[in-house]
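Presented below is the structure to which this report refers.
Excluded from the complex is one protein chain; the other protein chains are retained at their positions.
What follows is chain A.
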Amino acid sequence: MNFNGQWVALSTLVRKEIRRFTRIWVQTLLPPVITMSLYFVIFGKLIGSRVGTMDGIPYMQFVVPGLIMMAVLTNTYSNVVSSFFSAKFQRSIEELLVSPTPNVIILLGYCAGGMARGLLVGALVTGVALFFTDIQVYSWVLTVTIIILTSLFFSLAGFINAVFANTFDDISIVPTFILTPLTYLGGVFYSVSLLPDFWRYASQLNPILHMVDAFRYGLLGVGGEHVYIAFSGLALFTAVLFFVGLHLLKTGKRLRA
């Protein structure tokens, strides 16, 4: 398949993925916006007014980057894992597998679809946040790069989860038992500087903490002592997941008999 053909295949797959999550927007776009609005009202406005400042900035401003990041990563992950697993379950993935579409295009197409949903939800949540506080972006380049890289990382993770999943239960295990705890313990609502030494060091093992930190730094210009380490680590692990995903497609594990 030549370059033009690959481009057509990629745009077809991305269009299909976007149409899927916009068709069911009541399930995919509305709930995160409502949930995050409640977080803003309860944690930011009601409790936040009593907390005062966190790491030198108003608490409301402190939680905004973490909540945006939380919305992006959970929606990116759940979009890819549910879409790809549904395609496996209904066997419609065979439409792609029998076609000459290269594996890399299949992987990029599903990831782009997941990223589109994650970033759209992120934009909607940012819009809601602007009702509660002002945001002056400290570094557009860093902010945009880190959010795109994060959404790519979680879309790849969702893809790998979907390849290995055998039942619908298998696609909810990671979000419920790994992603949610790591996100809540990832410095979204508090600064790790408040933690005792042991838990502060233990928190450094949580990748989401570094993503949120780097994003907060890009957005507000606070913290970010290890932003380039976080950036490099994220890029490295994203590359690793990309090649794992590609390898799974190439070998046909759980996809071809």
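Just so we're on the same page, a residue touches a chain if its C-beta (ideal position, glycine included) is under 8 Å from a C-beta of that chain, and two chains touch if they have at least 3 such contacts; residues count from 1.
Keep this in mind: contacts and distances are computed from a predicted model.
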Query: Quick one: the chain not pictured, UniProt calls it what, "Metallophosphatase", "NADH-quinone oxidoreductase subunit I", "Extradiol ring-cleavage dioxygenase" or "ABC transporter ATP-binding protein"?
result: "ABC transporter ATP-binding protein"
Message: From the list A:Thr12, A:Ser139, A:Ser191 or A:Asn206, pick the residue that touches the absent chain.
response: A:Thr12
Statement: Out of A:Val141, A:Leu205 or A:Ala257, only one touches the absent chain, namely A:Ala257
Query: Which positions on chain A touch the chain that was left off?
result: 1-2, 4-6, 8-9, 11-13, 16, 19-20, 23, 86-87, 90-92, 94-102, 252, 256-257
